[in-house]
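Below is one structure, written out as structure tokens, with a few remarks after it.
Certain chains of the assembly are absent from this excerpt, and the rest are unmoved.
Chains: A and B, in written order; residue numbering restarts at 1 for each.
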Amino acid sequence: MKNYTSIKDIEHIDNWIQEAKELKRKPLNNNLLGKNKTLGLLFFNSSLRTRLSTQKAALNLGMDPIVMNVTGDAWGIEFGDGTVMNGTTAEHIKEGAAVISQYCDIIAVRAFPTLTDKEKDESEEVLESFVKFASVPVVSMESATGHPLQGLTDAITISENTTKKKPKVVLSWAPHVKALPHAVANSFTQAMQKMDVEFVITNPEGYNLSSEITKDTPIYHNQEEAFKDADFIYTKNWSSYDDYGKILKTDLDWMITKEKIGDAKFMHCLPVRRNVVVEDAVLDSDSSLVIAQANNRTYAAQLVLKKILENL
Amino acid sequence: MKNYTSIKDIEHIDNWIQEAKELKRKPLNNNLLGKNKTLGLLFFNSSLRTRLSTQKAALNLGMDPIVMNVTGDAWGIEFGDGTVMNGTTAEHIKEGAAVISQYCDIIAVRAFPTLTDKEKDESEEVLESFVKFASVPVVSMESATGHPLQGLTDAITISENTTKKKPKVVLSWAPHVKALPHAVANSFTQAMQKMDVEFVITNPEGYNLSSEITKDTPIYHNQEEAFKDADFIYTKNWSSYDDYGKILKTDLDWMITKEKIGDAKFMHCLPVRRNVVVEDAVLDSDSSLVIAQANNRTYAAQLVLKKILENL
């Protein structure tokens, strides 16, 4: 594997899950693999879990992480081809990515979508420009349309916590006060489609994810119906895809409650707004897997970095 | 010891001082103790000495420091219980602290007071929330009401520089243009109360520290009288405690001068505003211990981290 930019880069997810579980048991077993190798973590946007867990993963492999908040620490980056750069951007991605490749053995990038320009977001301009112009492997730490480290984490967590051969997993939209990306929901969907689970999505009308992502996954507009016999309820807000980036609904009737989820396990990628997305009673109960998920972020990142390092 | 959040966590300060002096002589003697362990340094506020010395201390112990400016790098953190999070905060401390505990073996936190809400500040909302919700040890890098790494540093520095069995130590208020916290003065007071010194405080009327801190320590409103026969003059501005967070006095008659201090050693936690808090002639003379104090920050932090690591 060269780059890791999408759940599509996972050939056999069950094998990856097994490998991640092994890493988790012995996280320092490969701690010479990354010796004298640097991981550049480039943030165009805020990050807590990804920032810390990816550094921890790199350290477990013996790598040296170098963190940079691109906009604040460095220069405004230009992505347009042929642009006359007489505006606010000072460095073109062609140079930027090639230059960073001189100092970092692997480049990890976080860049959120605009949520106003669907075409631009779907082109994955930032991430794909790094892939194109970097001479070293590139890892997505969440891009405009995907969060594949999170999706892999979630697959590991479900595998660890299921008691059934083929559990029922529901991805449920939930309300939020801000317009949020589709990245987490997309990657979760793609991960579940690769696993041996009964996977359904539930969201209000107008909130269907891109049909290129959901494919033949059943979509319910009735949350209660979708939740029936669920083993895992993965919750996430996203803004409308069809009416791109818009908030169509703000009332709390889709908020996740203890009553709604019954015996199912609750999952969320975090950060989560309490009593908007989900009520306290869920997060504060044993049904919640959110901290276990966060913990698995380290091993998902470590597995990806390990696979790339082995291939350098 | 699990957490280090207050001078109260020091049982026998004389033993700690001896241990710190040993660490200072051989700072790399324990450099395998922290191997493969991460220290998360979380800053809600600016920091220079604490930022650098705590990283240096961690490195001396073989730890990997991971620094995060919480607000800029990550998300706005919510501390309220039961809050409907539909405002500006995106992550609750319940998740935040638990999540960071997945990646860091020790969490160090800096969070200044509001200086407008006494009750909130005295509740130590931020620091105590980390203590409550983190599953790993927590170290204060200055909180609303205390700066125990500084207090320990100051105790070490006085011990190193005294020529007497029981020196006279004066904590003196000095003027400043901004409303400053009580944290340093509080922790210094608590440290001195544990040491075999003659300790007095001097400040203008209206500037008494909390009586729960000062206890039976003599307070002089006459600076000259307090300075008589002093061996160490520790200077710090703080805003009014009684008229909470207010600046009652801005004229420079309480500024520390060479003439005032005589043969006493001058101490300050830094940063210090020259010719407002203290005149150049003091800082630029041999009477000043401020750089020696700054140096001891490393060993105070290293001692605290060592004690916690030994207990993990």
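Basically, contacts are C-beta pairs under 8 Å (C-beta built on N, C-alpha and C of every residue); 3 or more make two chains touch, one makes a residue touch a chain.
Computed from a predicted structure; not experimentally measured.
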Total copies in the full complex, given that 2 are placed here: 3
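Just so we're on the same page, only the chains that are shown with their structure count from here on.
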Inter-chain centre distance, chain A versus chain B - centres from mean C-alpha coordinates, in Å: 39
For the chain B and chain A complex, residues of the former touching the latter: 36, 38, 40, 64, 66, 68, 72-75, 78, 82-87, 90-92, 94-96, 98-100, 102-104
Contact residues on chain A for chain B in the complex? 28, 31, 43, 46-49, 51-53, 55-56, 59-60, 69, 72, 177, 270-276, 280, 283-284, 290-291, 294-295, 297-298
